[in-house]
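A single protein chain has been omitted from the complex, and every remaining protein chain is retained in its original position.
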Amino acid sequence: MTDPLLSLALILAKLIAVFGVILTLAAYLVLAERKLLARMQLRYGPNRVGPFGMMQPLADVIKLLTKEDFVPATADKWLFLIAPGLSAVTALLTFAVVPFGPPLEIFGKTLPLVVIDLNVGVLYFLGLSSLAVYGMALGGWASNSKYSLLGSIRGLSQLISYELSMGLAIVPVVMMARSFSLTEIVMAQEKIPYLLLNPLAFPIFLISVLAESKRIPFDLPEAENELVGGFHTEYSGMRFGLFFVGEYINLIILGSMVTVFFLGGWHGPWLPGVVWFALKVLAICAFFIWVRGSMPRLRYDQLMHFGWKVLLPLSLLNVLVTGAVLLGMS
Amino acid sequence: MENLVQEAIQNVNMQAIMPSLVLCVFGMVLLMVSVFSKRGNTTHVAWLSIAALVITGFVTLSGWNNPQGGFADSVLFDNFATFFSMICIIAAGLTILMSDDYLKREGSPVGEYYPLILFTTAGAMWMASGTDLMTIFLGLEVLSISLYVLAGFFRDQTRSNEAGLKYFFLGAFSTGFLLYGVALLYGVTGTTKIQGIAAYVQANPDSAMNTMFIAGGLLLLVGFLFKIAAAPFHMWTPDVYQGAPTPITAFMSAGPKAAAFAALMRVTIVGLDGLQSELTSLFWVLAVLTMTVGNFIALSQKDLKRMLAYSSISHAGYAMVGLVAWNAVGLSAILFYMLVYTFMNMGAFAVLVLIGKKGEDNLTLDGVAGLGYKKPILGIALTIFLFSLMGLPPTAGFTAKFYIFAGAIKAGYIWLAVLGVLNSAVSLYYYLRIMVQMYFKDPEEDFAWVKINVPTAISIAISVVGVLYLGIVPGAVMNLAKLAGF
Partner (left out) sequence: MQAILFYLTAVVAILSAFFVMKCRNPINSALNLVTTFLCLAVFYVMLESPFMAAVQIMVYAGAIMVLIIFVIMLLNLGLTVKTRYTHGLAAGGILSVMVLFVANYFTRAGEATGTGGSVTSELIASYGHTELIGRAMFVDFLLPFEIASILLLVAIVGAVVLSKRKV
C-alpha cells in the first residue's frame, strides 16, 4: 500500500519542483533576454530593481496582476478568457515527459528524473505542440479585431507549415534511437550526440523550433509594426502575462527538446547530469535571444516558401537517407 | 527489429502487384511530365498514357495462369484478377483515345486528366486482386477519389460541378457504409482476410443467424452495389453520368463497374460461400429490381447520356443474374458480359463524343435526327452498338446475354431468365427510338461540326471489332473467362 503512495508522492514532488523551476526560469529568461538585447544594442537594460535588476521579474508580475483585466465589448467572452490559459497550459504540460537528468539512486531505489517516462513521449510532445496552436488562434479570433484575426491566421498557417518539418526532423532520431521514449533517446546518445550523427536534421529542427516559438525572424503572428501586437493586441493584465509567460515556457521546452533530441540530453563529462542539461538548454535559449537580436523579420511568402519548398523536402530526404543508411548497416 | 524487417520483406511479392505498380509509376511520371509541358498541350501525355496502358496490358497478360499472391494474403493476382484488370485497361485505353480532342473542344486540356485515369485503373486492379477487405477498400477509394475529380473536371460547367459533388457526397456515404461493414465483420470474425471470413463461416454454420455478421455483410454489399449502380442504390447514376465529361461517363460505366463486380464476386463467392442460399435469393430480387428500374425509367428519357445511364443500370441487373446462378457458367458469363459491355457501351459513348457540340446540349433524341444519312459511318457504328446493347445477334450483346441466361437456367432459375428476356424486350423500345431518329427523321442539322479525328475513330473501330468478334466467335474469349473463374 505504501509503494503506490510513495511513488505518487514522488511524482507530485517532481511535479512541484519542475513547475517551480520552469516558472522561475521563464521569468528570469525574460530578464535575461532584455539584458542581452540591451547589451547587443549598447544599452544597460533593466538595472533599477534590486542588484543588477534581479528583482525585475517580480516587479513585472506585480504590475501585470494589478492592471485592469479588460475584455473588449465585441469579444467572444468565454473564448477570450480561456485562450491565454490554453497557451500556457499546453506549454507547461509538455515538460512532463522531458528527462532532465540521469536516474537518481536514493534509498536503494532508482528515481528517474522525469515526471513521467511515456513510451510515446515524442508523440506526446508533437501532439501538445500542435495543440499549442489553439491558444493563439482562439485568442486572436475571440478578440474580434482585425489585427488580432490577421495575427492568428498567420500564426496558424505558420505553425501548421513548420510542424511538419519539425516532426519529420525527429523521425531520423527516432529511427536511430529505436524508441519513442525521450529517456531512451537520451540514453542512446551516451557516446555521440545525434547532432554529429545526423548533421542535417539538427538545423532543420532548430529552424522549425524557432518558427514554432513565434520569435524573430518568424514573429509574423505578432509583428508589432504591422499588426500592433497580433493575436494578443486586445489582451491586458495577467491574461497578456499568461501569453507572455507561455511563450517563454515554450522557449524552454523547445530548448530542452533540442537538447534531448540532438545534444545528448544530460550526458557530459565531469559535471552532474542535471547541470549539463540546464547548461545546454540555457545555451539554446541564449542562441534564440542572439538570433532575435541580429535577424530581420521574414516576409510572409518567404516564410511559406522556405517552409514548404526547402525545409520539408530536405527533411523528407533526410528521413530517406537515414533509413537507407540504417538498413545498410544492419 | 531485424527479424521484423525480414518478415516484412518475406511477405513482399512484387509479381502480385506488378501491373498496378507499373501503372502507378507511369502515373507519377506523367504527372511530372504534365507539370513541365506547355499549358494547353496534352496530346503527348495522352499518347504516353496509352503506351503505359499497353505496357501494363502485356505485364498483366504475362501473369495468366500464373497466380501470384503475397503481402500476407492481402492480394492474389490470379486469372480472375487478370481478366478484370484487362477489362479495366481496355476501358481506360478507349477512354484516353476519345479524350484528347474532346478536352480540346470543351476547352480544358489539363494534363492531370490522364494520370488520374491511370490511377483509377490501378485502384480497379487492387479491387479485382484484393483478398483482404482493406486492400479492396483502399483500391475502391483510390478509384472513387480519382473519379470524383474526373466527374467534376470541367469546373466552369455547372453540370460537371453538380456531377462531381453529387458523386462525391453519395460516394463518401457509400464507402462509409462499406467501411462500417468491414469493421463489423472484423468484430465478428477477427480478420479482414476474405479467406479468414470464409473459414469463420465454415466453422460457424449458424453465422447466418448472427445479427452482427449479417449487418456487416449487408453494409459491405451496399458499398459494392452503389458502385455497380444496382437498384435501389442507383439514384446517383443519371445525374453523374449526364454531367460528367462524356469519356469519363463511358469509363465509369465500364471500368469501375467491372472492378466493383470483381470485388463483389470475390467477397461473396469466396468469402461468403457458406451463405449461398441466402445471398442468391437476395441477388435474385436485386437483379430483377435493377434491370426493371433501369429499363422502365430509360423509356421516358430524352437526353442520350441519361438514357445510357439508365441502360447501364439495367445492364448491371443482367450481369447480376450470373451472380444469382452462382455456378461456373453464370460466373464466367459475368466476366464475359463485363468485357462485352465495355466494348459496346464505350463505343456508343465514343460516337456521342464525336457528335456533341461544345457544351453538349445537342445530345438529345432530337439532336441525332438524320445522323444516319449525314454521317453514315457513325450511324452504322452507333447502330451496331445499339444492337449489341439490345442483345440482338450477331453482336456480342446477344452472346453475353445468352451465356448469362444459360447460367441462370442451368441453376434452375427459369423465371429469372424469363424476366431478363422480357426486360430486354422492353429495352428494345428506347434503343430503337434512337435508331428511328437516326434513320427515319429528316435531318434538322447538317452535322458540319462533326470532325472525325483519328484517336476517337480508333476507339470506335476497336469497339466495333470487339463487339462483332465477340458476337460471331465468342468461343475463345469465353474459354478464357471460364479459366478465370474461381
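Chains: A and B, in written order; residue numbering restarts at 1 for each.
Methods note: a residue touches a chain if its C-beta (ideal position, glycine included) is under 8 Å from a C-beta of that chain, and two chains touch if they have at least 3 such contacts.
What you are looking at is a predicted structure, and each value in this text was computed from that prediction instead of being measured.
Novice: Which of these, B:148, B:326 or B:447, touches the one chain of the complex that we don't see?
Specialist: Residue touching the absent chain, from the options given: B:148.
Novice: Using the touch definition up top, pick the residue from A:149, A:182, A:252 or A:284 that touches the left-out chain.
Specialist: Considering all chains, including the one not shown, the answer is A:149.
Novice: Since one chain isn't shown, list which residues of chain B touch it in the complete complex.
Specialist: Its contact residues with the unshown chain are 4, 7-8, 11-12, 17, 24, 28, 31, 39, 71-72, 74-75, 110, 112, 115-116, 119, 122-123, 126, 132, 134-135, 137-139, 141-142, 145-146, 148-149, 152-153, 155, 164, 187-190, 210-213, 215.
Novice: I need the residue numbers on chain A that touch the omitted chain, in ascending order.
Specialist: Residues 76, 79, 118-120, 123-124, 126-131, 133-134, 137-138, 141, 149, 152-153, 156-157, 159-160, 163, 180 of chain A touch the chain absent from view.
One rule holds in what follows: only the chains that are shown with their structure count from here on.
Novice: In whole angstrom, what separates the CA-based centres of chain A and chain B?
Specialist: Taking the average C-alpha coordinate of chain A and of chain B, the gap between them is 54 Å.
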